[in-house]
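Note that one protein chain is taken out, while the other chains of the complex remain in position.
Chain nomenclature is as follows: A, B and C, assigned in order of appearance, with residue numbering initiated at 1 for each chain independently.
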Amino acid sequence: MGQTLKRIAPQLVTLTLVVALVTVIFPNFLAVSFDGTRFVGPAVDVLKRSAPVALLGVGMTLVIATRGIDLSVGTIMAISGAVAAWAITSGMGLPASVALAIGAGLMAGLWNGCLVAIVGIQPIVATLILMTSGRGIAQLITEGRILTFSDANLAFIGSGSLLGVPFPTVLWIATAVIVALLMRRTALGMLIEATGINRAASALAGVNATVLLIAVYMASGFCASLAGIVATADIRGADANNAGLWLELDAILAVVIGGNSLLGGRFSIAGTMIGALIIQTINTGIMLSGFPSEYNLVIKAVLVLVILVLQSPNLAADWLFVKSLVKARRAKVRSETP
Amino acid sequence: VGFSQIGSESGWRAAETTLTRQQAEERGYTLQFSDAQQRQENQIAAIRSFVAQGVDAILLAPVVATGWDAVLQEAKEAEIPVVLLDRQVDSSDDLYLTAVGSDLVHEGKVAGEWLASEVGDNNCRVVELQGTTGSSPAIDRAKGFRDGIAGKANIEIVRSQTGDFTRTLGKSVMESFLQAESGGKDICALYAHNDDMAIGAIQAIKEAGLKPGQDIKIVSIDAVPDIFQAMAAGEANATVELTPNMAGPAFDALEAFWKDGTEPSKFIQTESKLYTQADDPSGEYERRKDLGY
Amino acid sequence: MLLSIRSLSKEFPGTKALQGVDFDLAAGEVHALLGENGAGKSTLIKCLTGAYRRDAGEILLDGQAIDPASTAEAQALGIGTVYQEVNLLPNLTVAQNLTFGREPRRFGMVNRRAQSARAREMLAQYGIDIDVERDLGAYSVAIRQIVAIARAVEFSGKVLILDEPTASLDAAEVKMLFSIVRKLREQGLGIIFVSHFLDQVFELTDRITVLRNGRKIVTERTRDINRLRLISYMLGRELEEAARDQRTATKSIGQKPMLRFEGLGCKGVIEPFDLEVGKGEVIGLAGLLGSGRTETAELIFGVRGASSGAAQDDKGRIAHANPREAIAAGFGFTPEDRKVDGIVAELSVRENIILALQARRGWAAPLSRAEQERLADHYIGLLDIRTSSAEKPVGELSGGNQQKVVLARWLAMNPRFLILDEPTRGIDVGAHAEILRLIQEITKEGMAVLLISSELDELVAACDRVIVVRDRRHVAELDGDRITSEAIVHAIAQPGAASQFEAA
């Protein structure tokens, strides 16, 4: 636990700074009130709106740990959302609809995993294929329109609350905790890391790298399908055209801001979750600030760059270097003055 | 006939495609359909392919207003008539046969005028959900709305932010509007650049414990089926129609042109009809729900 | 002095790699830099060539203080280097590798023809005639090593540094290298030579500097020092040299073999061969570079698919079509290229050691942390792995210690049949003896070992049986008293055994 805290300390500091910045611009940002059934306030919104990116981030962290990348998660969201809405409007009931949607996500992950692990296509290209054609599949299901439904149970997943906490928040936190525990309480985490760092050596040591890779892409598909269900449930309709559009980039950003290396290996899901919160805080902050829309991207880009620079490993090394220089000079001075 | 469609980014767009296909089929044309995935370069390439293929006419729903001179010139040299659908271009008008569409500024204006007459002399703080930043509907509908409320000092647009024409962003941006305007108490009306964003916003308003349509008046544009449902439930107040049937008038014009060379007028404007809760929303919903929206 | 290093220090997080090291190199001498694995030899070299920033100390070249900030600067100063385990860039052509940074140019563009001509010229000195326009990666490790040497020689106007250049060369190539080094010495170059082969050190060098734990222990003239004293300088203690007649024939004749491989082969890779493995037996695999020893091992371990053949034990047929099946059948394999196929660099020593064990147990049955630590500590002690902690990433260990970690991984599995492909490459004398002793020990408990080695002495010392591989065929088998260096050399050197320079 202490180690995890130490590992994600820079991310926590960054989150605090971003929250402070937003609070300066919008003083009520941290105000939370209870309206009888649920907590409300901008910060609660952030926790709720982080759900898609955070969920995607859980899967993306694992994929990136294996030195891969999954560009198709936004599209998988659209597919799963479409499946869920289609199932519920054809009268299938909540459990069946959710199961079908998750099944679709798993299938998509299986497809990606096979292309990467068995056919040997580079992850970025393999998932680019699904990214392009998957949205077509989603539109095929909805026939290009927004498939609206009115089932209150499904809608609850997107906008209901549990003990006053928005359900999407509960869902992403629970998913993150369960996956993180699964990784660290079993040997999965280490095996994934080993595969990501050196697939050949891991395979020689008996790690079933192929199956592991497929499983990881399926996990990513699973998380994406949860995100897709949340997004669909949120607006009570499946928008195959826009659901999850470009969200894969935010998810990757969350993973990196969370301190994970894009080159695979060591990973931290907690870090990614904070990364997702940082991104959503920025997004919500931009919306609350009232700046004209055309400034959104520049503000986001500048903030992201600043965060990345602050978290850069080299900067840390430079600090150490400066410190050691100072130390060395002092030592020298001491040795020269007998 | 070649048809270069922008893409399939919304239900309205899908309906336009469906209706164009239907119209072509009814009249016995072979439709060469090309989806440009929101990219002008794909549209230009598609038109040039149509020319290379030697189609008889080209329908073009341009993704953006500028940058068509060269390719339209090419079509003209190949003597293929081009009809613009739904959006305008700023090329010289001898490069195309005619343009069928509604006037985007006018749509915004109709919405603005409705709001102006609805609130009368009461003070009204309006929030605006804009379309995709930089897209011509977003720019023109924003402008038209401001024209519509011009001179009414009691109406003030207090916040505008892009919702990218999507329901998801419509909802989440509306949530932050509500947060920023003391839980929504200070907002009197919402103007959304399309119905989808309005529908998202309606959910946000409901979840915040307010009554959309009453506490916050809602006016939007497009007249897709779902907004009529909302109107029937009293949750939306007005919408301005943008008909997806652009192909019908386009084919009419083409047929006249082929028959005896009649040059149609350069702009065939479709109607921008205003629907309110008084206009039998449930009936309108039933009429539209199978049109491919 | 041509090159002087004064009180050089370098610290990595958790490790003082060099502490106040002095080193002098005269023009026209070959100076050996010796020490155990992890003593700091490679670090010293990298500080010298600007690959690492040093923390303190100064470097004088021709009496001038120099401070190369990058290897390019060092090259410009006339220091040519062969780095340990850096065999240049496999994705560039041989010619590009050889002339990199000094490409012949015309009108600002690289003159391909002149480049190739130059490259062929450079390689001709080493008696090598290959297609220099193919990717370096297409050639064997030995060729790559020679290319790296040729390149370093070309860049060494004043100083040539060779960090374990002979690790993957065989006797003939070593001889050729030595004659070139001697020629350069006559031309007045200063040459630093790092090796764990003490015979080569005595044969070639003029002076010796020994490092231990990042400190300089001694510099002496080679002819004033004897082998035992040198080893005690390096280890800080005496070494009981593994007596080679200690090996008692453990193979009980007449007993049924533990494993039998019949007609195992792969088209175009290795001809079908039979192999019987007895309990507790050590089988050596001898041959020239590229003769097909590694392929034999890979076939047995399922790294390559076999096109024919089968394996059996007393319970019947066993599947070994991929490493997982081979492991399930009780095989183990330490690959030749530890960096690429062995270590998982960013994982800790502990995790590397338990990796195979954990993979066999499956992900759902994790070893407890305490158990992992116990195993790690046990093998760190047993194999004397030099690391500041079990949690250090393996990639930060010195080469030899990395090798020991891979070995520990398989010992922890306790397989019945362990394949060791060049297990002692790059390992210091102390550890070398240690590993041979270890092989003895584990086989006493019944584990069988297939030992691939280019060092004949090692094979003679450790093996019950030696199989000689030539031109991708198993051509001879020696056992008992017939295992002598001479006999092996004789079997290897049959006519037509000169195919090692061909591209794969």
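Keep in mind that, in the parts below, a contact is a pair of C-beta atoms (placed from the backbone, for glycine too) under 8 Å apart; a residue touches a chain by one contact, two chains touch by 3 or more.
We adopt the following convention: contacts and distances are computed from a predicted model.
Here one chain is missing from view; checked against "Phosphoribosylformylglycinamidine synthase subunit PurS", "Segregation and condensation protein A", "Acyl-CoA dehydrogenase" or "Sugar ABC transporter permease YjfF", UniProt names that protein "Sugar ABC transporter permease YjfF". The hidden chain, counted over the whole complex, makes contact with A, B, C. The missing chain, though absent from the display, is touched by one residue of A:31, A:107 or A:304; that residue is A:304.
On the side of subunit C, the interface with the absent chain consists of residues 51, 70-72, 75, 81, 83, 86, 88-93, 96-97, 100-101, 103, 105, 108-110, 112, 133-135, 138, 267-269, using the contact rule stated above. Take subunit A: the residues that touch the chain left off the picture are 69, 71, 115, 119-122, 124-125, 128-140, 144, 249, 252-253, 256, 261-263, 294-302, 304-305, 308-309, 312-315.
In the full complex, the hidden chain is touched by subunit B at residues 2, 5, 7-8, 14, 17, 31-35, 37-42, 44-46, 48-54, 64-70, 90, 132-136, 138-139.
Here is the rule we use: only the chains that are shown with their structure count from here on.
Taking the mean of the C-alpha atoms as each chain's centre, subunit A and subunit C sit 43 Å apart. A separation of 71 Å divides the Cα centre of subunit B from that of subunit C. Counting only residues that touch two or more partner chains, subunit C has none.
Residues of subunit B that touch subunit A in their complex: 8-11, 13-15, 17, 130, 133-134, 159-162, 164-168, 170-173, 175-176, 179-180, 183, 196, 199-200, 203, 207-209, 226, 229, 292-293.
Partner subunit A is touched in their complex by these residues of subunit C: 55-56, 301, 303, 323-324, 327, 333, 335, 340-347, 351, 355-356, 358-367, 409.
Remark: subunit A residues 185-188, 190-191, 193-194, 197-198, 200-208, 265-266, 324, 328 touch subunit C in the complex.
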